Each structure stands twice: as C-alpha cells, then as structure tokens.
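Missing here: one protein chain of the complex. Every other protein chain is in place.
For chain A:
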C-alpha cells in the first residue's frame, strides 16, 4: 500500500514509517494537540491564560482564541456550527460558502460596575453595565436531556491548525498561511487587509476580526513559547495546555511516532477531530467524553449511555463508536488487572512526555 492509497485521516495501525501520517504539502512537521474531554472541568483557566497572554485590549476584547463551551449548546460564537465554511468534498477543490458572525453572536465584552461596588460602597450586585442578551457561555451547563438523565460536557476549542485549512485558501492575498516548519496557521499582519474571507472560510470560526487594527487575528499555537522565546530561553507548550489544572492536553507533533499524540491519533485511533465532515483535517484531536449511565425513575443505573451516541457522532464522526468502544475495552482490561498502554498514555502526568516539542529541533 503506497502513501497515496492511504485514506485521509486514517492510521495504518502500526508505526511503519511515514505512510500513516498525512501532512500538508510543503510542511515538514505538524504540531498537534490532544484534549481529553473526560478531564475538562470547565474552569476556563485555559481561556484566561490565552486571553491574558494574547487578547487583552487593542480591539481584541471580544476574542477568545481559546474558549470552552458547553455541549450540547450554541457555542462561541453562537451557532458557529451552522455558519458554513470548510470544503465541499474531500478533494479540497471547492470551498463551502461561509458566513461572518456578527458582534452579538460573539457576545460583546461587558463592562462591569467594579468601580461602584469595590470602591464607592454601592450595595448593587456586581453586574454588567450593559444589558446583554447573549455572550460566551450564556448557555453554560445547560446541556440537554431530561432529569434525571440530563447531560452535558465541556468542549475546549482553539484553532485546529488544519492540514487543509480553508481559511488559507479563502484569502485573496495569501496573508494567512501554514508555516513550513510545523504547520502552524498564521496571519501575516503586514499582508492582512481585514477582508475577513478567512473568518467566513473557517468552519470552526476561529479567526477573528480586529476592528481596531483592521486585520484578522487568531490562535498562534503560542509559537514564541514552543520556539523557546521566553525570558529564560526555555521551551513551553502553549499556555492553554500548560496552565490547565487537570492537565487534559497533550502537545506534540503528529509525525513524532514515539509521542503520545501520534499514538492516540494514528495507532489507537481514539483521539478524533471535531466535525471531520468539514474536511479541513484538524490537528486538534479529542478523546470523546464518557458519562455515567442513565438512571431509571427510581434512581437505579440502567444500561443506557447518558450522552447519546448519535450526538457524539454528530460532533466527531462515525469513528467515535470505535474510539469509545476501544477505550471501554481497555478500561475493562485494566479493571481485570491487565495492562494498557492506551490508558497509560491517557493518565500520564509527566510533563516531559505530555509535551514533546523538541523532538525535531536538531533538523
């Protein structure tokens, strides 16, 4: 089987060379992230880490390059999954039309009455000075389902640094590009003229227009951190990963076959891209969520999954069934006293193994 015969996005199952990893043309290596949704507690520490590093002020108030939304839910920006973008077919020849969300769909950055409450002795409750009707996480923890079988989970989202980025294809000026050394998708702020074709072209709505700068901006995968550009020259994983209290993210290169990202995505096939039907081939992957089984009316656990499989299939595609089944099998194996490399990978707490970013430094 040649590399050309390898179906897009599937692994060969064994580490037998480069055949299993589908990198973008002209890209040497591809950074990737795996997020284990079973560990996310919705604390928004990643969101705040990102915001305080990259999007404080200067026209960026409404932007969350990293956001955590409740699923099922409308997400951020509201109903982004219905906003179009991506590719019509898997040959990536024709893009799907997309829409630019409006300000209300993102939610405005609210100003609060901190001054009055904290310093002027007002007995008003702390609240926004405007009267907002929507914002990020407006529907937090709402989820779906009926008591006692309601359900929800958290979905952290950043730019997927896709292998076939439709945002890149959408730009008439080639201001947005996928950089050669690691496949990070970046916007050249000198070239960008704020046309926003990338904003409408991204099906995940992870490119944002900065009206103050008159350019579009997005997640940069904290490239100065992974390049060791910090004050002490150390290499760090993106802030959203390093600052995560439950440490739910693994960061590395998709084509680093010894790394956990490669193993989870390409070998075990339990880490899945969000909405693969958009056909951009994301490089952020998710371990799909498990939940306790449903309860009967008298409070007994019954053998019915709480999060409906069709819903997870909607988000992660039909491969979600195999992924969930595989993880369940391996858990059973460990429960019986057996060993599982897969569960070891998912429960590893060693940062040196979770963040493998220096592996190609000597090239």
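Quick note on the criterion: a residue touches a chain if its C-beta (ideal position, glycine included) is under 8 Å from a C-beta of that chain, and two chains touch if they have at least 3 such contacts; residues count from 1.
One rule holds for everything that comes next: contacts and distances are computed from a predicted model.
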Seminar exercise, completed: Expected UniProt protein name for the omitted chain (select from "Sodium:proton antiporter", "Roadblock/LC7 domain protein", "DMSO reductase type II enzyme, heme b subunit" or "Ribonuclease P protein component 2") would be "DMSO reductase type II enzyme, heme b subunit"
Problem set entry | Residue in contact with the excluded chain [from A:106, A:221, A:236 or A:268] | A:106
Exercise. Which listed residue (A:200, A:257 or A:330) would be found touching the missing chain in the intact complex?
Worked result: A:200
For this session: Out of A:172, A:299 or A:337, point to the residue that touches the absent chain in the complete complex.
Result: A:172
Problem set entry | Residues from chain A at the interface with the omitted partner, ascending | 97, 100-103, 106, 172-174, 193-197, 199-200, 208-209, 211, 214
